[in-house]
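Mind looking over this structure? Questions follow.
For this depiction, one protein chain was excluded, whereas all remaining protein chains were kept in their positions.
Note that the chains take the letters A and B in the order they are written out, and that residue 1 is the start of every chain.
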Amino acid sequence: MLRYALERLLTAIPTLLLLITLAFFLIRLAPGGPFDAERALSPEIEQNLNQLYHLDEPLPLQYFRYLGQILRLDFGPSFQYRDWTVNQLIAQGFPVSLTIGGLALLLGLLAGVLIGMLAALRQNHWLDYLLMSLAMAGLSIPAFVLAPILVLLFAVHFGWLPAGGWEWRLQYMLLPILTLAMPLVAYVARLTRASMIEVMRTGFIRTARAKGLPLHQIVLRHAWKPALLPVVSYLGPAAAAVITGSVVIEKIFTIPGLGTYFVQGALNRDYTLVLGVVIFYGMLIILFNLLVDLLYAWMDPQIHLDSREGY
Amino acid sequence: MTAAMTPSLLQVSDLKVRFCTADGELQALRSVSFDMQPGEVLAVVGESGSGKTQLALALMGLLAENGSASGTAMFQGHDLLSCGQARLNRLRGSEMAMIFQDPESTLNPYLNIGRQMSEVLEQHRRMPHAQALQVAEEMLHQVRIGNPRECMQQYPHELSGGMQQRIVIAMGLLCQPALLIADEPTTALDVTVQADINRLMLDLRERYQTAIMLITHDLGVVAGLADRVLVLYAGQTMEYAAVRDLYRQPEHPYSRALVRAVPQLDSQHGAGLQPIPGNPPNPLQIPSGCPFRDRCEFAFTDCTATPLLRPARHGGQIACHLETLPE
Partner (left out) sequence: MNTASTDSRPVVLKVTELQCSYPVHGGGLLRRHEQRQQILHGVSFDLARAEALAIIGESGSGKTTLARAVLGLLPVDHGEVSWRGESLLQLSAEEMRLRRRDMQMVFQDPQASLNPRMTIGDILAEPLHTFYPNMAAVQVRERVRGMLKMVGLLPHVLNRYAHEFSGGQCQRIAIARALILNPRLLVCDEPVSALDVSIQAQIIYLLKDLQRKLQLSLLFIGHDLALVPYLCDRVMVLYMGEIMELADCDRLYSQPVHPYTRAMLAAIPRPDPDWRPESVTTRAHDTRSSSEERPPGCIFSDRCPHVQQRCLEERPRLRQVRRRQVSCHFAEALMADSDSN
């Protein structure tokens, strides 16, 4: 298990390198530069700034210089937020994003799995139809539509919750988390329902019934593992979706998370900031996928990570 | 152990199983009646699609969602077909157990053997986990598994088909049920393993007085095992007789054809392995009259009318218009 984890981390290095390279050159393809917005800038000052940040060097040289920095886990200074390094910005924004994203992921999984199981066990019953129609709706309404509706309802109409902004209090988190979790709940519910229905038709569930086990034991002992395996495989993409989603959500609710910095950085051509966030998230997703694989192997005894034969 | 005061352990009458399918209603069983005595081995024999498995599943309350059963099946004073889920759960696994056709898909691949076995005792005998594991291990020993302790820790995919089937048998016998339904328990296994498993079932019947319903398509397999035989064709009883009578003097042309289809080693070449011409009818459109008449060498005009089940000379029952079966 440990060896597998180490190997996986090693094999992730080329992936990460590719990500860095692509991100590095793609952002340079975008028109404009980091200091365009400040039009008062005289050519000399701009020259100086470029020199300071090595932007006057040929691109390959910059690239390798940047790689060297990354090796030391140093994402460099931000171009836009003077006196801040990218590392400091990440340290500031990430806890906020993590709280919202993590809770949304958790909510999405819990609610999705519960709803899916319920619908599967009541297959073709009115409850099943109701839950699945809701799930369909949850999937098809985009965040930028859902968020204003929720704000209108809970902030403007009832006045229960703040419409935006950020404090470390539950009121401020509720709406962003809900908006972010909604498509996740819907997708996980559909996934769980489908796999649960399939599992309930297998021979070993029939065996469990033939043993005289009541339904709740059949689900809690025999069905949940195989039924949740597809959900576990979906965790990787789900995490990525949450990260992407959080960029939009943080913008809408004006939350000072990593996503906001990222959007700001992209608009301002803050090369180091954008690159830093992209690479940071890249590493996060790779790590997360590894955890998911370990979880999967723990759940399915037919998988042997150390000798990967057959499966 | 069994509280059965009634003479028979299981009394099935007029059992019908229907399925709703996209192509219309499918009658998998069309009125089947029989009874089983405590400790008896009843063989249910028929070709593929004759309804053998559905008979077993109906008794266990395990029919697919689109299926429904009617009739009565009295087992220890309860009608299995109408007694409700709670009662059924109390009987299944404790008073009646089932072995399925395909051992590979019977066991849960995500749980180890010990867990899957002990839960039966925990459920029905309210045994603490540790004790249940001990009893389960002892039962694995009974079905001649070499290293029961190690086996308890293993997962199904680590075991051969023969081992898995032994475990399923052991699992079924844990609560010493009065009835064990075995649906083609050896069809998927090698002959040598088949011989072992069959021998094992006989021994266990001796020891626990368990009645066994043995389902098969091969009359060769059950000759030495069964007391009585129920021959099914297209969901109907063709003949129901003591095993000796069925092999020595079958009265239904179909039973005799089934006996003669079995390859024979001892006799000279030419005996045995006599094919039954044609194929069983499509279950969605079974012709009226005797369902076997298209393949029967003795079919005559009467056969267009459905033959009723009637007492046979050997003391059992047959459904055939022929007075006597010609040689």
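Criterion: a contact is a pair of C-beta atoms (placed from the backbone, for glycine too) under 8 Å apart; a residue touches a chain by one contact, two chains touch by 3 or more.
Note that the structure is predicted; figures quoted are calculated from it, not measured.
**Student:** From the list B:S94, B:N198 or B:T237, which touches the chain that is not on show?
**Tutor:** The single option touching the absent chain is B:N198.
**Student:** Out of B:H129, B:H157 or B:R313, which residue would touch the omitted chain in the full complex?
**Tutor:** That would be B:H157, which touches the missing chain.
**Student:** Which candidate, B:P7, B:G146, B:P311 or B:P326, sits in contact with the chain we can't see?
**Tutor:** Touching the chain that is not displayed is residue B:G146.
**Student:** Decide which residue listed in B:E47, B:D102, B:E122 or B:D294 touches the omitted chain of the complex.
**Tutor:** Result: among the candidates, B:E47 touches the missing chain.
**Student:** Which of these, B:G77, B:P128, B:G224 or B:G315, touches the one chain of the complex that we don't see?
**Tutor:** That would be B:G224, which touches the missing chain.
**Student:** What residue numbers in chain B mark contact with the hidden partner chain?
**Tutor:** 47-48, 145-146, 154, 157-163, 190-196, 198-200, 202, 217-221, 223-225, 243-244, 247-248, 257-259, 261-266, 269, 272-277, 279-280
Note that in this section only the chains that are shown with their structure count from here on.
**Student:** For chain A and chain B, what's the span in angstrom between their mean Cα positions?
**Tutor:** Their C-alpha centroids are separated by 53 Å.
**Student:** In the complex formed with chain B, which residues of chain A make contact?
**Tutor:** 202-204, 206-214, 217, 221-222, 225-226, 299-302
**Student:** Give the list of chain B residues in touch with chain A in this complex.
**Tutor:** 60-62, 88-94, 97-98, 100, 102, 105-112, 119-120, 123-124, 155, 157, 168, 171
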